[in-house]
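Yeah, one chain of the complex is gone here, protein chain that is, but the others are all in their spots.
By letter and in written order, the chains are A and B; residue numbering begins at 1 in each of them.
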Amino acid sequence: MTQPVVTLSNLGMTFNAGKHNQTIALEAIDLAIQPGEFISLIGPSGCGKSTLLRLVGDLIQPTAGGVQVNGKSAQQARIDQDYGMVFQTPVLFEWRSILNNVMLPLELRGMGRSERQKRAQALLHLVELSGFEHHYPWQLSGGMQQRAAIARALAIQPKLLLMDEPFGALDEMTRERMNMELHRIWLETKTTVIFVTHSIPEAVFLSTRIVVMSARPGRILRVVDVPLTVPRGEHTREETAYFQVETEVREWLRKAKGYATHGLPE
Amino acid sequence: MQLRRHLPAILLFLAALALWEGLVHLLQIQRFLLPAPSVIWAAFIENFDRLVHIGWFTTRQALGGFAIGCGAGILAALAVSRWAVASETLMPFAIAANSVPIIAFAPIFNNWFGVDNPFSKMMIVAVIVFFPMMINTVRGLTLVDPAALELMRTYAASELTILRKVRLPNALPYMFSAFKVAATLSMIGAVVSEYFGGNRSALGVFITQEAAQFRFQNSWAAIIIACIVGISFYLIVMLAERLAIPWHSSVRSEAGD
Partner (left out) sequence: MLRLYEILYKHNLPIRLTMKPVQRLRKAVRQTLSFAIVIVLITLVWEGAKWLGGDPWRPENNPFGISHHPPFRWKVTSDLNLPHTWQILGAFGEPARRNGPPLIQILFAAAVYTFREAIVGFALGSALGLLLGGLLSHFRLLERGCMPYIVASQTVPILAIAPMVIIWLKAGWFSVAVIAAYLTFFPVTINTLRGLRSPDPLAVELMRSYAASAWAVLWKLRFPAALPYIFTAFKISATASVVGSIIGELPSGIRSGLGGAILNFNQYYISGPQRLWAAILASAVVGIVFYLLIALIEAYALRGRKALAESL
């Protein structure tokens, strides 16, 4: 049994503890994520999905429980650059070319120029943006910018990829295409992915497991297995298992809204 | 509550004053180089009536110039922003004109309108203030969200209506930004333009004359008047801004600009 990439033990997050605007964002989160998995976090708005992601990334510190990444504390994992992050917006630096943007994390690690360029160009090839190295972000479409952001996240060849609704701002067709791309990249790089989304079809298409969360205070309502064959493609959306998983997730999501008052089901 | 926030600043000011006074006495700095605050204060009290009189004279010039310059700037902006060709042609010129030291025209205006005539200084202030006002107002009138313009077009709104309901409100923050710049420039412009010659009852003339006779404490006292007027003017504009555009984020945020 290999060591899990991410272990969340009784993780909890309370903002403004003790004050009048105290918010319990997350409560009693227990989860172990194995290497190579694709985990989606899905749930009603405000259920703490993004907070959970940021806790794993050590961008905020938990008020209860612990996070282990690659067998180390989240903070150490961040310092060692064990993960890459993709946000809702591409967050590319407008003054850098696409190539320079992808090279940013490598620059920060002190990698030599020719090595960075080679690595960055290979990554741009992976996300199918070859030829756009010297363009500037504003010259690319939203989908292309997000692909560049993914390339940047993969620059340091992390074992873990954290993605916070990266395709939320894109139109449906582009989104479906990006899902295919991400899937292909996941297969090629064999990275473990934690993916926050609002979209059930997206979660089902991409994941090996789906974590459905309750409304605030966020708890894990259900972890749904996604036994669809890999590699996935157009055909996947036609499989019966696809509809079954979608329906199961949808049912749990419906229940999720009621949990703040009704408590967990049997 | 407001006082508490400004307390460190006030304390620092008092400390600085004390230090100034102390250093002047300690190092025996000569009066004609750097008078001590106490000396300046004495000069201020002594000449108070005269200072108020000449201060008001110069302030009138500043206010007059502000009114003329801002008014003309706004009118010019309304005219220029109406036609895209006009704005494309004239804006670069206005920006270039803004980088010209207008104060250099002071002697010319003195010759045209008379050195003693406050109108000559008013015109300098007006020209100084005109370009930033025009540039900012044009920006405010034209940099409108295209979606808002499209909405108005679906209402078959006339250009005049669009101006009144969309462009002018949009322009207000830009205009207030220019008003604040104009407020500070007016007083300084009025005082400094008097350096090229002016009425004896003017602040700038008083400052240069007293300085020339090494009565620096009087110059400083006059400068204090100029500062007070300048700050008051700026604060009045800020107050007007708060009343006119309370909804704008720059007014809502703590560190307003």
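Keep in mind that, in the parts below, a contact is a pair of C-beta atoms (placed from the backbone, for glycine too) under 8 Å apart; a residue touches a chain by one contact, two chains touch by 3 or more.
Because the structure is predicted, anything quoted here is derived from the model rather than measured.
Asks: Counting the whole assembly, list the visible chains that the omitted chain makes contact with.
Replies: A, B
Asks: Among B:38, B:98 or B:201, single out the residue that touches the unshown chain.
Replies: Touching the chain that is not displayed is residue B:98.
Asks: Among A:12, A:57, A:143 or A:218, choose the residue that contacts the chain missing from this document, as touch is defined above.
Replies: In the complete complex, the chain left out is touched by residue A:57.
Asks: May I ask you to list the residues on chain B that touch the chain which is not drawn?
Replies: Interface residues of chain B facing the absent chain: 5-6, 8-9, 12-13, 33-34, 85, 88-90, 92-93, 95-96, 98-105, 107-108, 110-112, 184, 187-188, 191-192, 195-196, 204, 207-208, 211-212, 216, 219-220, 222-223, 226-227, 230-231, 234, 255, 257.
Asks: Can you list where chain A touches the absent chain?
Replies: Interface residues of chain A facing the absent chain: 54, 57, 59, 78-79, 81, 83-85, 87-89, 91, 93-97, 104-105, 107-108, 136, 138-139.
The definition used in the following text is that only the chains that are shown with their structure count from here on.
Asks: Give, as an integer number of Å, the spacing between the C-alpha centres of chain B and chain A.
Replies: 53
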